[in-house]
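Shown here: the complex without one of its protein chains, the others still in place.
Presenting subunit A:
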């Protein structure tokens, strides 16, 4: 490698030196997991997980299950898109689940109807002025609350140099407190019809996939994405290259917060109610999606596509265990092992790649 006569002066594209995209490994893992469930399904249940095994549908797939798989990961997936960016900067966001809780309560308070079957809304938080508002108000409130929480995280991490783990742990406790204080633990219910549309049917999935595409593009083709990777890869080099690192980190945490806020809007719209316990442990599931999808907790490596596949892996495993009629506790044991396994495998591959170079 170091011989001066070798190499092509960067003039040609040497296929043997091409790097295998990590997303392919994650995708292969997804396929492997599906195959395992198909085999177990064929042996123990005499039916298929993803394919139509009893001619009940028009297509070859079991569409109902496919839909469940993706819809159950869509909302946390939206959070994971933001968390992925934070982790790529070598940070972490533990607050997203609690931010979902706080945002759910606050946004829903502006989405309530005035009358429920002829009677005044029994759950109304504010006076009449906050009832029957246009749908854009609660959506903007939700995004705003998330953005604010993210901005506070960002300011603490980027300007006060508080480690991301501590800053977002503080926000995690604080935001959960806000969620419980907001209506003193009472649920906020009865949204307007327009608000209820946002999270109905397959809408969460469309929003999730749309945002995934958007941020895939942003991370790969814009200065924002390049600087996010650079900061996670070598913060000192990024600073020496003239990148305004604190300002960039603030932006990354704000985007993550806004995505958590949006997730809260979709979640409350889907459930038609907001409760202070909403979003509990979502932050860990979002981190799990990113990590399974190949995002390195050391920063600099990972992608939105990887996280989407990571989300699908979690969805398939969750559905697969239900399909095999195995208890939820097994499912969590297996997920725990997969997360550790994914990181161990990644470490091993990195070491091997470094040894080859």
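Keep in mind that, in the parts below, a residue touches a chain if its C-beta (ideal position, glycine included) is under 8 Å from a C-beta of that chain, and two chains touch if they have at least 3 such contacts; residues count from 1.
Heads up, the rule we're going with is that contacts and distances are computed from a predicted model.
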According to UniProt, what is the chain that's been left out of this complex called? Choose from "ATP-binding cassette domain-containing protein", "Acyl-CoA/acyl-ACP dehydrogenase", "CU044_5270 family protein" or "Aspartyl/glutamyl-tRNA(Asn/Gln) amidotransferase subunit C". "ATP-binding cassette domain-containing protein"
With the full complex in mind, choose from A:251, A:290 or A:304 the residue touching the hidden chain. A:251
Contact with the hidden chain, among A:42, A:136 or A:237, goes to A:237
In the full complex, which bits of subunit A touch the chain not displayed? Write them out. 1-4, 6-11, 13-14, 17-19, 218, 221-224, 226-227, 229-230, 232-234, 236-238, 240-243, 248, 251, 300-301, 353-354, 356-357
